[in-house]
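The block underneath contains the structure these notes are about, expressed in structure tokens.
One protein chain is absent from this view; the other protein chains keep their places.
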Amino acid sequence: MMKKKFMSLMLVMAMVLSLAACGAKKEEAPASDAPASTPAAESGSAFKLGGTGPLTGGAAIYGTAAKNGATIAVDEINAMGGIQFDLKYEDDTHDAEKAVNAYNALKDWDMQISLGSVTSKPCEATAAETYADRIFALTPSASSTAVTEGKDNMFQMCFMDPNQGSASAQYIADKALATKVAVIWKNDDVYSKGIHDTFTAKANELGLEIVSDTTFADGNDTDFSVQLSGAQTNGADLVFLPMYYQPASLIFAQASSMNYAPKWFGVDGMDGILTMEGFDPALAEGVMLLTPFNADSTDERTASFVKAYQERFNEVPNQFAADAYDCVYAYKQALEAAGCTPDMSASDLCDKMVEQFTSMSFDGLTGEGMTWDASGAVSKSPKGMVIENGAYVGLD
Amino acid sequence: MTFLNFLIGGISLGSIYAIIALGYTMVYGIAKMLNFAHGDVIMVGAYICFYAISRFSLPPLVGVLLAMFVCTVLGMVVERLAYKPLRAAPSLAVLITAIGVSYFLQNAALLLWSSNPKVFPSVVGTGKVALFGGELTITHVTIVTIVSCVVIMLALTWFTGKTKMGKAMRACSEDKGAAQLMGINVNATISMTFAIGSGLAAIAGVLLCSAYPTLVPTTGSMPGIKAFTAAVFGGIGSIPGALLGGLLLGVIEIFAKAYISTQLSDAIVFAVLIVVLLVKPAGLLGKQIREKV
Partner (left out) sequence: MANKLKTLSKTSRRNYLTYVLVILAYLVLQLLSGSLSSSLKGMLVPICAYVVMAISLNLTVGILGELSLGHAGFMSVGAFTGVTAAVALQGVIPIAPLRLAIGMVVGAAFAALAGFLIGIPVLRLKGDYLAIVTLAFGEIIKSIFNNLYVGMDGNGLHFSLLSDSTDLAEGGKLIIGGPMGIGGIQKISTFTAGFLLVMITLVVVFNLVNSRSGRAIMAIRDNRIAAESVGVNITKYKMMAFVTSAALAGSAGTLFAMNYSTIVANKFDFNTSILVLVFVVLGGQGNMLGSIVAAAALTILPEALRQFADYRMLVYAIVLILVMLATNNPSFKSFWSRITGKRDKKEAA
């Protein structure tokens, strides 16, 4: 009897091992159709490019999009010949502790240049590490000021949060879109908080009246009836939504069932709302947003990127994917201009990159003629968009 | 009128918590086990229904039944593989396994259905009933949810009180050893409990996503915790208590947001919970069991 039970235990152990083996094999399968994770050639001939982002957990969509966008760029560049990249993305579950772990795993892999982290707080933590280790980092989408603050080798591809907030307020005031404004923001999110603070400051300065200022947080991000009725009863004719598109989609649906139809104004996190499976675009009719990327653009590069992305991942890319795609191309341009070779050390590359990025101008999917200042912030102009009949139309 | 509107808002939210809590309390009250995977079974139910309706264009009712079927089977399989071997182990060991199951379901969903949020097509439409010339509105989802809550509550009360299987369940919850001695098949009874609890989870998932229509692999986790809170609030093992606890939790949450602060609403909800438990240490409708020496 005892023996029998012990045998079954051994069987369980064997199962774990075989499962482990299966897992490893399965992991190879996607890798083979993704040359990005298999070295283009023997090591030493490709630049080792690493990044961390949430690939599991509640924020997985952002990390996955960035990883996919970067993968497409790397494959395109590797196919051209010339500069070769070896890309590796590690999961950080949108957590600073795990991001540092993921970063260390990349360091053990001998990463030479970094794509930072996808989300702000984790990127703040890894930026401190890349700064200490002298590895150059260009984050596609970590937009808080603290990410680049005091670090000469940390650069951003996206707008900084404060710029978005003040640009939005400026835009609303300039176009006289509203006089009474309500803001709904996410109380436990750095991104939302950063935009909210500069937006309200700028709005006060420009004489926009903020009549309702309400929040939600992770635990209660489904019901917005109180926030919306606050905006409605205070007579707000425009509601500013500095948040990602998932809660925004709920807000639109609930406002519509309350018969509340103000003007909506979003930020770059709103991009992606039209790609949600099953979303009724009528709900987002007339939503204005400042975004650097537009998947419906007829621009040739954008169109070919969107096509490649859809074929490969069966989804429409959002701005995270586009930013990451741009990051890889910006690296290509900078590495070529500086004449870097993959056998250079990370710290040598870091010095060259700092020099290049502060002096070059880059045309990408998310903006033309982008430049960076020494602080690491990008200068590009956001495109004002409005959603009409389920598609983006440029605002003048 | 705003007060009444907030009250209705609170009841709509609370009815969602309540319907999850009813499924929760089945497993929790009878198997005496904190099933942290319950929220994730809800998520699975919602995904099944979503795919049935929008990909295979099945009628909503078929979608719901299919989701119930899949969840019931899932609940029984999980119980058989992960919980049954631990029947003799300390209850905390089962709690940890349940957490493992929760991680498993979430990550399996992530791989199967991707992290891209899906917009759930409401199974009862987006209509609403207007009262007092449109000053008060109640959505159809809320009405359906409340009706389902009451029906499920009555059915469960009847089932556990009158049927043979239900009585066996109560016996198992009181004392597993004694129940076994009385000829009750404890394993089968607990398995049945999981089947019912998981079937109810599917209904809860469909209604949750009909009311708040975004669906991601983590959709179930937060409502799961809130429902657990509601179940304890109402009194562990008390079926009407779960309903009452869920409704109150929703109403308190909305009132805290409306009249005190949206920023601190979670803190206020939990503070109220603590105060209530101090006054009524066995929950609102729980039985205070006297300890015998």
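Letters A and B name the chains as they come in the text, with residue numbers starting at 1 for each one.
Quick note on the criterion: a residue touches a chain if its C-beta (ideal position, glycine included) is under 8 Å from a C-beta of that chain, and two chains touch if they have at least 3 such contacts.
These numbers were taken from a predicted model, which means no experiment stands behind them.
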Pick from B:86, B:124 or B:165: which residue touches the chain that isn't shown? B:86
Contact with the hidden chain (one of B:30, B:101, B:201 or B:215): B:101
Touching the absent chain when the full complex is considered, from A:45, A:84 or A:101: A:101
Given the contact definition stated above, which residue among B:160, B:198 or B:229 touches the chain not shown here? B:229
What is the set of chain B residues that contact the non-displayed chain in the whole complex? 34, 36, 82, 85-86, 88-90, 92-93, 95-97, 99-104, 106-108, 110-111, 225, 228-229, 232-233, 236, 261, 263-264, 266-267, 270-271, 273-274, 277-278, 281-283, 291, 293
Missing-chain contacts on chain A, rising order, are 2, 5-6, 9, 12-13, 15-16, 19-20, 23-24, 26-27, 30-31, 55-56, 90-91, 95-98, 100-105, 107-108, 121, 124-125, 127-128, 144, 146, 149-150, 187-190, 192-194, 197, 217-219
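By our rule, only the chains that are shown with their structure count from here on.
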Can you check how far apart chain A and chain B are, centre to centre, with Cα atoms defining each centre and the answer in Å? 34
Chain B residues within the chain A interface of the complex: 2, 5-6, 9, 12-13, 50, 54, 107, 110, 114-121, 126, 128, 134, 137, 139, 211-214, 216-218, 222-223, 225-226, 253-254, 257-258, 262-263, 265-266
Where on chain A is chain B touching in the complex? 56-58, 60-61, 64, 187, 214-220, 222-223, 225-227, 229-230, 233, 246, 249-250, 253, 257-259, 275-280, 315
